[in-house]
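All protein chains but one are shown at their positions in the complex.
Chain naming follows the written order as A, B and C, and within any one chain the residues start at number 1.
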Amino acid sequence: MNRIRTIQLGALVLLVALAACAAPTPQIIEKVVEKPVEKIVEKTVVAERTVVVQPTAVPGRDTLVVALARAPSGIDPADHSSREAETVIRNIYDGLVTRDHASGVHMEIAESVKWLDTKTMEIKLRKGVKFHDGSELKADDVIYSFERVFKTNAIEFPQPHTALRKGFLGPFGSADKKDDYTVVVNFTAPWPAGMQMLVHTQIVSKAYVTKVGTKGLIEKPLGTGPFKFVSAKTGFEEVMLERFADYYGGAPTLAPVGKACVSRAVFRVIPENSTRVAALLAGEVDIITEVPAELVGTLQKVPGIQVKTVPGTRPIWMEFNVAQAPFDNPKVRQALNHAVDKDLIIKKVYNGLAKPLAGPLMPANNMADPSLKPYAYDKAKALALLKEAGWAPDASGMLMKDGKPFAFVIDTIDSMRPIAEATATMLRDVGIDASVRVWEYNVVRPKLLARERQAYVGDWGDSTFDPVGHMEAKWHSLVTGSTYGRGNFSGYANKRVDELIKAGETENDPAKRKVLYYEAQKLIYDEAPAIFLILPEAIEAASARVQNWQPASDSRENLHDVCLK
Amino acid sequence: MKAVKILERMLATIPIMFGVAIIVFFFIRLTPGDPVDIMLGRSAAATQREIEQLRQQFHLDEPLHVQLGYFLGDVLRGNLGYSYIRNKPVVELLTERLPATIEMTIGALLISLIIALPIGILSAVRQNSLLDRVSMAGAFLGISMPGFWLGIILILFFAVRLQVLPAQGRLSYDVHLQEITGMYVLDSLLTGNWRALEDSLKHLLLPSITLGAGVAAIIARVLRSSMLEVLRSDYIKLARAKGASEWGVVMKHALRNALIPTVTVVGLQVGVLLGGNMIVETVFSWPGLGRLVVDAIFNRDFPLIQGAVMIYAITFVLTNLVVDILYTYLNPKITL
Amino acid sequence: MTAQTPARPARGWDYTLRIRLRLWQRALAELGYELWQRPFVLMGGVIVALFILAALFADQITIHNPTRGTLLLRFEPPAWEAEGNWKYPFGTDDQGRDLLTRIIYGTRVSLAVGLLSVAISVIVGTALGALAGYYRGWLDEILSRFADLLLAFPFLIFAIGVMAFLGPGFVNLIMALAFKGWVEFFRLVRGEVLAERTKEYVDGARVSGQSNLAIIASEILPNVIQSVFVLGTLRLGYMIIMEASLSFLGLGIQPPTPAWGSMVSSGRDYLLTAWWVSTFPGLAILILVVAINVFGEGLRDILDPRLKIE
Partner (left out) sequence: MTDTLLELKNLTTVFPTRRGLVHAVADVSLSLAHGELLGVVGESGCGKSVTMLSVLRLISAPGRIASGQILFQGRDVLKLSNREMRDIRGRDIAMVFQDPLTSLNPAFPVGEQIRESLRIHHIAHNHFAREKDRVLQLMTEVGISSPTDRYRDYPHQFSGGMQQRALIAIALACEPKILLADEPTTSLDVTIQAQIMDLMRRINDARGTAIVLVTHNLDLAAEFCQRIAVMYAGRIVEIGATDQVVESPQHPYTRGLLTCIPRIAAQRTRIEPIPGNVPDLANVPRGCAFADRCSLAQPICQQELVPFCEVAPGHKVRCLRVNDAGGAT
């Protein structure tokens, strides 16, 4: 036992020593604040570079190593479903358009994208964009890429199936070639979210994919992006890319334009948080993703390490089963919204690196209603509302109604456990006997959709910055077999909200769209099918050698302009 | 003669493997509810077609014995089903990751032997000395030390603080190695790639120590107690009476006999090493079976779990086959 | 043979029982003496006893709620650290819950899972082992083959496999552990019974007209019970480690119920900032298991030296 203690102390001494060396280093956190897309994208940098010491300089190294928390599920641009895959794909493939670090959309392979009418889009392509095999990208490749994503059973490997990314093309109808550099896309309905959604579709080479097939494409991806694929190890545990010498330069409106800065980029999977941080400290990797909020303080004190955060795109709610007592009463749901101290959770659990949510959409969403304010933490109001609903505290302070206590189980997944437990604790403070149960997502999800559970703490990605992909999934009533309500775990069903969501999807006038979505948000906000909790920031860290690096809100980490000192 | 016996012993493992497959088959019967529902929970938009596909794979609509027949037939043909999460045949996933796990297991076994043999021998020879007491106390701790904890401490010390050993992975990104067996150390040797050899050994060291520590403790204890027993025996007295040096007595006469019970225990410990992989592979980002299984568990990837458990069991059975054969060479009395 | 039967009531059941009790008393006294001679073993026993007491009286000896904390008290360091507070001797966890309280309650889970899974293993293993060893034949053949098969699986991997399909939970955990745990008791008892059944006193009992089951229960089992007890003690530590490993992997006891394995696991992300969260539960596992092993091995040396090293 002594041995353990000694090692333990050794580890502590070590950390203290590391910390001590860095005592005078000021805050080097950078925050990027986005504004709605209509405005000019601006960055507010809280603190620019401070003098830092390099951890371990491997001389003459021109390879950027990025540590991911999970392995990409596969790197076919049409057929993947993980953020890690998105990051890797983003560096090999370019899309017609891309997004900056916030939510602004910029032309990439496309020279211009124009709506001919509400359902027809004309895409003009840049000339001279080369695939990694040297062939030029033309209209046929774009059409082929769209069809690969959209057509039923277009992906033939391993068994014929429909691409996982189909949803991103919305009401896609057909794509026609006007000439080698012009494509016209016909949608079956207006598609206002089209531009934001287009960011997520990357272009593959028709000639290459028809030659090697999907299997070949996965084994050796080939795109037009800043890096070309070199090799991947077992299950994409390590993906190595190298600079594409004939790169056209990327989006002209996003500086710097030109070839990638580093000659090689490596993505390596390090799932354990502590190990990922250790690998950065040891100088084995240059950038790490998904830094636990607790470690921000520690890492900031380490010389030669920079920590950056951006507002994330995965808001967290606690959804009630509104079909079931006691949550069938909106007053109870509002009361619980008032009972949770979001600021304390942000301060303690997220180390200050999160924002409170005001309703169903994250603040950065282009259609988020800025007039909605987060439910205020107000115990008295919560108790008053609960009293109106018939719940009164007994002698021990526990809420009772008709002789029964207010007790329920909050389901959650492992990564959400801390916030779920914190929420439960706060609810217990107002006399509600809430307990937490941790599930695996795949197990609990069908139960939630079957309305078998009582409450669920979880998140839902909102990386398109548009309500589409989000509102219809979370807050539209469930329509089995469609994308509507696929993530509606509360069972919330409001006819008016459904109408508004549907109307918003096809309304092309941004102002009118706003009206629709603002009304929907207000309704959801008032009826509170969930406790609107928080939006955690994405935290990344890098060694000081890494320059010009910016975490991406939508996790589409672009290494194109990152340099190594 | 011996060869025939060994062959017999090898053949005897075949029914065991069959039994393993049957037990693994029944795993899916343990699931409360419909396994297909649980598996497809992941994609809400599970099409009828996907459901049908799954039902077909498991032959869930057939009677049990027919299902078993299909399953065994598939296993015999090397078809362990299809992983939903990874979109790949299970066999492919397992075979591409097995070498990494085997490499680490062998590394851990070697490390544990390197630690355990001298400690076990010395503490028996110097029974009740300070060395004996300290190393036996250490052994008790080593058995119950949580693997991930030791791993992180080792990373902090050797990778972060001293920066002499890597914290994660199997090979540095800038070292090129032509893969033949998938076991990097072996591949480096086969291709005469010394740089890769050094690099892969460095990467192997910390995980092996982490994984091997507990096993080293057990082996040291077993070796010590059997050494003590052997050292009391008459033939050791005789060896001394012959005038043999103490080194000769201990290393030749005693060790050889003390190894006999130890070898059996080492064989059993391989099971512990295989189980420990899951935790250590996660800590050190080692792309082996263990991590695959952990992922599979959280994703309810039943075919993958079945396949992995089966592969583990088969590896274990084969290891013990090797141990049995080794045993006959160590112990002349046993002819299998 | 029937002629023999009337003779039995004279040596009535209560008589045999009394004799047995007296023998047991003597054995216990001897055991106490032997333990007194081995301070380390005794200490191991005392530590195990303390853990058991802590588990039994967790409600009485703790002042905090094991599952309820407040974020305001998140990551209070252990009392002896700079900002420590003796109200939370080992500090608090990520939910601001007192770590010591949780560790004490965690003892319940560890011991309950350990004891119950060993108990089931003992009962099933002993019963089947006795039947197989006594009757031999096809029953023995089937059971032995099945036991051999289970031995082909490494323990943790088998338990993980079973748990992955069963789903996490207290009862499932015990079932998964006992599912493989009985094999060793089966093999032990079967071996002993095989050896015992040929002895004279068994023949004697058979001649005196006792039924087979009665012979197994009253004549053979008392002779193997010591070995079973020793093996059971040693397996207890192993089962506790298995429980912790499964909980660590998220397959065991579900939070917020405090279980050492899941406490260690959920604390590992904080190892760099709040080392105590996973270290103390880890130490608890370490100490209890070491104590059980020291005690168990001591018992083995005293009661049944034949069982040396599994």
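Keep in mind that, in the parts below, contacts are C-beta pairs under 8 Å (C-beta built on N, C-alpha and C of every residue); 3 or more make two chains touch, one makes a residue touch a chain.
Predicted model only: the values in this text are computed from it and were never measured.
Engineer: Using the touch definition given at the top, which of the shown chains does the missing chain touch?
Structural biologist: If we consider the entire complex, the absent chain touches B.
Engineer: Please identify which residue in B:Gln56, B:Thr95 or B:Ser245 touches the non-displayed chain.
Structural biologist: Considering all chains, including the one not shown, the answer is B:Ser245.
Engineer: Against the chain that's been left off, what residues of chain B make contact? List them.
Structural biologist: Interface with the chain not displayed, on the chain B side: 232-235, 237-246, 248, 253, 256-257, 260, 330-333.
Here is the rule we use: only the chains that are shown with their structure count from here on.
Engineer: Have a look at which chains touch which and call the overall pattern line, ring, star, complete or other.
Structural biologist: Its topology is that of a complete graph.
Engineer: Where the centres are mean C-alpha positions, what is the separation of chain A from chain B, in Å?
Structural biologist: 38
Engineer: Distance between chain B and chain C based on Cα centroids, please, to the nearest Å.
Structural biologist: Their C-alpha centroids are separated by 26 Å.
Engineer: Give the residues of chain C touching no fewer than two other chains, as numbers and ranges.
Structural biologist: Counting only residues that touch two or more other chains, chain C contributes 167, 250, 268, 271, 279, 286.
Engineer: If you look at chain B, which of its residues touch at least two other chains?
Structural biologist: Residue numbers touching two or more other chains: 141, 145, 148, 152, 298, 300.
Engineer: Which residues of chain B touch chain A once you look at their complex with the stated criterion?
Structural biologist: Those in contact with chain A are residues 37-42, 44-45, 53, 82, 85-89, 93, 96-97, 100, 138, 141, 145, 148, 152-153, 155-157, 159-161, 163, 166-169, 173-174, 282-285, 287, 291-292, 298-300.
Engineer: Can you list the residues on chain A that touch chain B in the complex?
Structural biologist: 1, 3-4, 7-8, 10-11, 14-15, 56, 61, 63, 65, 73-74, 158-159, 233-235, 237-238, 240, 264, 266, 268-272, 274-275, 278-279, 281-284, 440-446, 449, 481-483, 486-487
Engineer: Quick check: in the complex, which residue numbers of chain A touch chain C?
Structural biologist: 1, 4, 8, 11-12, 15, 272-274, 277, 292, 294-295, 297-298, 344-345, 348-349, 414, 417-418, 421-422, 424-425, 428-429, 435-438, 443
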